[in-house]
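One chain of protein is taken out of this complex; the other chains stay put.
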Amino acid sequence: MSGLDGAWTRRWIEAVVAEIATRKSELTALDRAIGDGDHGENLDRGFQAVLGKLDALDDAPTPGAVLKLVATTLISTVGGAAGPLYGTAFLKAAMAAGDRPELDATGLVEVLTAARDGIVARGKAEPNDKTMVDAWSPAVEAAGAAGDDVRAVLEAAASAAAEGAIATEPLVAHKGRASYLGERAIGHRDPGAESTALILRVAADTR
Amino acid sequence: MSGLDGAWTRRWIEAVVAEIATRKSELTALDRAIGDGDHGENLDRGFQAVLGKLDALDDAPTPGAVLKLVATTLISTVGGAAGPLYGTAFLKAAMAAGDRPELDATGLVEVLTAARDGIVARGKAEPNDKTMVDAWSPAVEAAGAAGDDVRAVLEAAASAAAEGAIATEPLVAHKGRASYLGERAIGHRDPGAESTALILRVAADTR
Amino acid sequence: MKKLINDPAKTVDEGVAGFAAAHSDLVRVVIDPPFVVVRADAPVAGKVGLVSGGGSGHEPLHAGFVGHGMLDAAVPGAMFTSPTPDPILEATKQVDAGAGVLHIVKNYTGDVLNFETAADLALAEGIEVQSVIVDDDVAVKDSLYTAGRRGVAGTMLVEKLAGAAAERGDSLDRVAEIARTVNSQVRSMGLALAPCTVPHAGEPSFELGEDEVEIGIGIHGEPGRARIALEPADRLVDRLIEPILEDLPFAKDDRVVLLVNGMGGTPMSELYIVFRRAAEVLAERGIDLARSLVGSYVTSLEMQGVSITLLKVDDDLLDLYDAPVHTAALRWGR
Partner (left out) sequence: MKKLINDPAKTVDEGVAGFAAAHSDLVRVVIDPPFVVVRADAPVAGKVGLVSGGGSGHEPLHAGFVGHGMLDAAVPGAMFTSPTPDPILEATKQVDAGAGVLHIVKNYTGDVLNFETAADLALAEGIEVQSVIVDDDVAVKDSLYTAGRRGVAGTMLVEKLAGAAAERGDSLDRVAEIARTVNSQVRSMGLALAPCTVPHAGEPSFELGEDEVEIGIGIHGEPGRARIALEPADRLVDRLIEPILEDLPFAKDDRVVLLVNGMGGTPMSELYIVFRRAAEVLAERGIDLARSLVGSYVTSLEMQGVSITLLKVDDDLLDLYDAPVHTAALRWGR
């Protein structure tokens, strides 16, 4: 396979569902430290709902169709900040994917960029505001520089997102609930950046 | 001194004030186990008020005058069950003492009997109901059998009250808050019986 | 012990002062003898006066229920300790408009004895006084061999309905009769997940393990009748409501007021979870839920727990329940 098709997209999302369920309490614990302790629950509620809807897809859906289903389901089930932000990300990604049957490296970078831009447009966070943008932005940049192999692009995005998530630890937050804490947010990883890293890591690992 | 005069009565009450203040938390702890945890506070509030009023007495008050002052002060400052019960006890004791300048052994037994009868009349408790009556009643009986030396009468009353208080431990309560506990009151000493024993012990020790 | 207080010895004084400051439109407060919270417009010409009181720590009971259509005066004692006769007498005098005064007394030895003395003193001053003893707690067996049942959350319903009767101009005899009828038709039972701490004691009133519940608690931090392992809320509700239903008994087609009462440290969200199951049980039994009341009205400081109260009503009692009331803690119709 040179590009990522709808079946891959579905396998990826199914793996995300499983991974979020496994790491739910870890994400919630991060959110308890500098937020309100629900990020893992929120995403798990959303992705479980996604799982219940995947069977409504066509036999051979496009990547865009899968992404759109994820978007609308997250929007109507997650709530909180993460719901609209991830919802917008998947929605913009779906729009960028359009009805292409497969995404090649260029297409994948377009899709990732659209997702990131959607989050920034909705949430107005800048880099180093200690949000999920700090995982998305380096991911998009690394993806853009990774060449024209989709697997290399995915791997670059996943690694950069993971580093970006870790790099939120020393930051003071300027957006989201962690911003209420001032200096006391220092030393804690942003939960949304962590869940972003996790979602992209699963993508890189999905065959 | 063959009898107990007003000066003795005053010394006794002053010693009771001090003793209650010292053993306040012990009484409250007993009450916390089978009541509502305020018996020590209640009595201390009352006897501190008594202390503040003792100077209003004549230079040479009768025992009855001292007892009456204690009664009215306890009634208007203690509250709870112990306030009316001890208040009535001291009031009936004061009435029994009348205006006698001194109490001899017979007079002392009359006074103790009147106190106990006052409590029984107000509270309707019978022996073994696990109340202060279980300290007062043996005290009155022992006092009546102790002969015609006031010191012997006081010592007999104090010892019998102490034994009576201990003897409340195995009982189920039939009056007061401890009665709500049913079998669970077993093993705990009644706080009012304990305070009675303490007041009478101080009397026996007052010269 | 972690509390929003200054000096443990001053919690009642400062709480009363705060109440007076917050509700000066409704009440005036007598501080000597301490304390009497009197309806601002007392005595109300021609009206029977209603006085209740008892130890502090059960807020908003009783001071929160002083006002139009409920109490004319409340007498808060020291923490969990019945007030002495002096302020009860003072309250009785302040609310007497010549039509007599009703004392509503929770059935605790201390309350009964102190109100008794105050009533005697008031009678000696020519004020007609009647007393009603409230004893709605089914956790305590009523028998000749105990101090009898305790007065708990049902007290507020006695105060509400008797207060409405007094407000509409009923005579002392009639108001007392209504209060006794309400008491005879109201039953309650409570439980605690965590005890309370009396400020001056500084230690919890009892100890509960992380997975234990105390069933049949009173409102003074007294331990209850039984300690059980923590269970789902629905099961705990069943443990409270079944003894209540059996006691009166409440039967099919009876109309009831259901009060789900928080003990002071219980959030509304949990009270509604309890209410849900209680209403379900009533529906299963064919009992008609005529009115609902959910809130923390008769409390034990910060105790975490709940009590359930059922009052059986007819048209007249329901009218009294519905009648306008304007107090700090209960208000409707005006």
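Just so it is clear, A, B and C label the chains in written order, and each chain counts residues from 1 on its own.
The definition used in the following text is that a contact is a pair of C-beta atoms (placed from the backbone, for glycine too) under 8 Å apart; a residue touches a chain by one contact, two chains touch by 3 or more.
The structure presented is a predicted model; accordingly, all values stated were derived computationally and were not measured.
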| item | value |
| --- | --- |
| Visible chains in contact with the missing one | A, C |
| Absent-chain contact - pick from C:A97, C:L121, C:A279 or C:L318 | C:A279 |
| For chain C, residues in touch with the removed chain | 2-7, 11, 14-19, 21-23, 56-57, 59-60, 64, 193-194, 210-211, 230, 232-234, 236, 260, 264-277, 279, 289, 292, 294, 296, 299, 301-302, 304, 306, 326, 328-329, 331-334 |
| Missing-partner contacts on chain A, residue numbers | 28, 32, 35-38, 41-42, 45, 75-85, 122-123, 173-177, 179-182, 184 |
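Here is the rule we use: only the chains that are shown with their structure count from here on.
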| item | value |
| --- | --- |
| Joint neighbours of chain C and chain A, given as chain labels | none |
| Geometric centre distance via CA averages, chain B-chain A, whole Å | 76 |
| Distance from the mean Cα position of chain C to that of chain B, given in whole angstrom | 32 |
